[in-house]
Structure formats: C-alpha cells, structure tokens
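One structure, as structure tokens, below. Some questions next.
Note that one protein chain is taken out, while the other chains of the complex remain in position.
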Amino acid sequence: MLGKMTRRKSRSRRALSALVAAFAAISIVCAADQAVAEYPDKPVRLVIPYPPGGGASLHAGVIATVAEPYLGQPLIMTIRVGGGGIKAAEYVSKQKADGYIVLMGDITINSLRPLVEKVPFKISDFTPIGRITLDPLVFVGAKNAPFNNAKEMVAYAKSNPGKLVYSSDNVNGWTYVAFKALMKMTGTKMRGIEFGGGGPAVANVLGGHTMAYAGAPAVVGPHIKSGALKPLCTGSTKRAPTLPKVPTCKEEGFDVQWEVWLGLFVHKDTPAPIVAHLRKAFTGILQDKGMKRLIKKINSQINHVEGGAWVKVLEEERKRLKKIYE
Amino acid sequence: MKANAAVGVVSLLTGVGTLAFLPQVVSGETLSAIGDPYSPAFFPIFISALLIVCGSVMIVSTLMGHAPQVSGEGEIEAPLRVSATAGFIVVYTVLIQWIGMLIASAVCIAGLAYILGFRRNVIILLAAVIVPALIYVLFERMLYVVFPEPKIF
Partner (left out) sequence: MVDNFLQGVAAMANFWSISAALLGLVSGIVIGALPGLTATMTVAVLTPFTFFMAPLIGLPFLLGVYKGAIYAGSIPAILINTPGTAAAAATTLDGHVLAREGQARKALLVSLYSSVIGDMLATIVLIAVTAPLAAIAIMFTSPEFTILFLFALTMIAGVSGNSLTKGLIAAALGAWFGSIGLDPMSGMQRLTFGYAELTGGIALVPVLIGMFALSEILIQSEKSVVRSIAAAGVDDASGVSKKEMKSLMPTILRSTGLGIILGALPGLGAEIACWLSYAAARRHSKNPEKFGKGSLEGVAAAESGNNATVPATLIPMLVFGIPGDTVTAVLLGAFMAQGLLAGPLLFQQHGDTIYGLFCVLLLTNVMLLVFGYWAIQYLRRIVFIPRSILLPCVTVFCFAGSYAVSSDFFDVFVMVGGGAAGYLMRKADMPIPPFVIGLLLAPRLENAMRQSLLFGDGSLSIFVTRPISAGLLAIFVASLGFLVWRSFRARQIKDATVTEQPHDAAR
C-alpha cells in the first residue's frame, strides 16, 4: 500500500513539476513579448556624432520634431562629439541593446573608417534602420584659383605636383575621401590642409587661402550662385538637382563617385521586433508631410532606403570604398 | 616660498614627464616628431617645452627671492573643517549614484551647511526641499536631462 501511495505521490509530483515548468516557460515568453510589446515605454535617444549646427544635428532636429506620433515616445537628441564621429558610434555600440538608443551615423563612421582605420567598433556592431539622405559632393575652386574648370584643375595639378592646396575636413572625412578618390582617378598629387570641419574649410577657400574644396550642394551652392566660388564638377552619376549647370566629374573625364549619406543604426543585438518597429516608424517619419516641408527648408532631400534593403546597398558600397584605398 | 617652488616643480615635472614618456602617452610617437604637423605629439611637445621653461624660471626666481609673496604663504587654516567639507563633497558624489540626485542633494545641503556653521534649521530644511525640487523641474522637466537612476531602488 505504501508503494502505491509513493507511486501516486511521485506521479502527482511529476505532474506538478511539469505544470510549473510549463507555467514558467509561458511566463518567460510572455515577459519577453511584453517587453517588446511595451516598447517604447520611455523616450528614445538619438545620438549625434558631430557638433551642433552641422548637417547631422540639423537633420536630427527635424526628425526629432516629427517623430513622436510615429515612434510612440518622444525622440531626444544627445550630442556626443569626438574623434570625427567615432566616439558616438563607440558609445552606442557599448550600450544595452534595448532599442532606446539610436545612432545617427554616416558613410565615414559606419562604412569607411572601420574598413581603413583602427576604430573601437566593427561595422557589424550595428543594425541599419534606414538611410535618410544621399548627397554627392561638389568640387569647387577658389575665386583666385589658377584654374576655371575641372579639366584645368587636373591639368594644373599634373604640371604642379604637390602645389594645389585644398581645404580638407578630417582625415578620412567627407572632403578628404573626395579628393583621395579624385587624386587616384587622375593620378595627381594635391596637398590638403585638415581644418576639422566644413565651416573653417569653406572659410579658407572663400578667402583664397586654399585653392579648392568639395562640399554638399546645400553648402557650396549659394557661393557658386554668388560667384564667390568656381564650380568644378559633381562627384556622382547625374548632375545635382539644385546645381544643374555643374557637370559631373564623369563628364569631365574622371569617374569620381562619392556620395555621402546620413542614416540611423541601432546596436546589433537589438531584438528583431524592436528593429522592425523602428524601421516602420522611421519610414513613416521620413514620409511625413511636415518632415518634407522642413527638409526642403534646410535645402536637403530625403533619399530613404529602408533597413532591410539598405543592408545590401551598404555591402556594395563598402566594396567600392575599399577600391579607393587600394 | 614653498608654494611658489611647488608650482615651479609641478610645471617642470609635468613637462619633463610628458617628454620622457612620450611613446606611452601619445600612441607611440617619439621626440623625433618635433615640428611634424601631422604628428599627434606636435602640440604636447610644444606645451611640455613651455612647461619646462616656465617651471625652471619659476624655481630660479623663487630661489633668488624675486617671486611675489603668496598671500597667507599657502598655509591652510582650519584643516579639519576643510577636510570635512572636501570629504562630504566626495560622499555626496557617491550618494548621488546610490540614492538618487534629489535625496542626495537634500542631504548635501543639510550636511554642508552644518559643517560650515549654519544653525538655523528651519532654513536648512526649506533649502533642502526647495533646491532639489527646483533642480528637478529645471533639469529633468525642462531640459530633458535625466539624472542617473539610484542603484538601490
């Protein structure tokens, strides 16, 4: 009789354990699902890698202004300057992958520099959410430069190696790479002075202290129109919409394609449902009417590619970049 | 004289130390990088040279009795109260992380006021409540600055 009782007890104990285990499993799944379902339940931070006033914070400000209805929570800008944008990326790569920190990255931070320099993170440390902009850089010459168009500039550089001084921004920054590509394509040697950013770089070419520069159409456009700078060529496959009279570098004889973009990323370990939510939200934000109006005001245009599709575009791009540095 | 000499010595040591340990402190550069604008050691070398020169001038002029007198000769009056104040500030720094900015600030105001000799308790109480409240409104609500979460809650 004792044997029967123990057998019954062990059976019910087993049933009980099974029930507890099932309950535990269900709760864990529910909790995880809850965490995702409740996302976001506090404001999301957008980390910006460049000082305020530049293109990055400008676009971020516009996005932050229209974000709340799409995200479900306010989007708050946090600026983390340093190392030409590296610090912000490193910071995001070391945070919790809970989807509350989004990095505003660009082509140099997320594609180029990890390929050619030693930086404290890897390209694969981030999951792309969506691209925001894509702009070519336009090569311009100073008013007193000894050349008036792209062909003349290359001719001058060929016959005066090391004499053509251009305004650069940072090593492996937007302008730096533009000229590196140009020098490689044309086989010339030019000298760059790194000024740390677009502002001083433009100031120097305007003042005639340097001979050339490469910048976004929004930045150099007004100076071209007023005659303070000479347009040379645009580094992309078709002419810039706001500068239709400026030929592409390909038309001028050197196939330089250097288009810079701003885009959003999160930590690579962010759960898939949260990534999907963010991708959907930002697609909505970037198509918002108010957003479009504001973007036009800052003389920019949206060139959105959604996260999933963007991954492929990025891979292609990294292959191209490696070629410039060989 | 002691204070002036100390200043000179600190300056000299910093300059010499930086140059001596250049490879360790500046990613492998050496003194050969003098005058190379591309080297990250360019500016530290310049500053170190300046520190060495000025530090030496300071030490020499102190020994020759030319340096201006330091008021109070650098003596610390009431070292006990100064240490208590400094110590309490360090405690406050730790407290913020454990019990949160608001409560820690209330404690800080009360504690520092007491160390400094303020005895009107009603005012201390008022300040300890109003000031953290003001900080909360101004920083967390208006400027979106979120203070670190207290570790024990």
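Each chain gets a letter, A and B, in the order it is written, and its residues are counted from 1.
Operating definition for what follows: contacts are C-beta pairs under 8 Å (C-beta built on N, C-alpha and C of every residue); 3 or more make two chains touch, one makes a residue touch a chain.
Just so it is clear, the structure is predicted and the values come from calculations on it, not from any experiment.
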Contact partner of the left-out chain, one of A:G54, A:G72 or A:P271: A:G54
Among B:A20, B:L63 or B:A86, the residue in touch with the chain that has been omitted: B:A86
Footprint left on subunit A by the chain that the document does not show: 51-54, 57-58, 61-62, 64-65, 77-84, 86-87, 90, 117, 165, 170-171, 191, 193-196, 199-200, 202-204, 206-207, 209, 218-219, 222-223, 225-226, 228, 290, 294, 297-299
Footprint left on subunit B by the chain that the document does not show: 3-4, 6-8, 10-11, 14-15, 18, 25-27, 35, 37-44, 46-48, 50-51, 54-55, 57-58, 61, 66-68, 70-72, 74, 76-78, 81-82, 84-86, 89-90, 92-93, 96-97, 101, 105, 108-109, 111-113, 115-118, 120, 123-124, 127, 131-132, 135, 138-139, 143-148
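Keep this in mind: only the chains that are shown with their structure count from here on.
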Where subunit A and subunit B are represented by their mean Cα positions, the distance between them in whole Å: 37
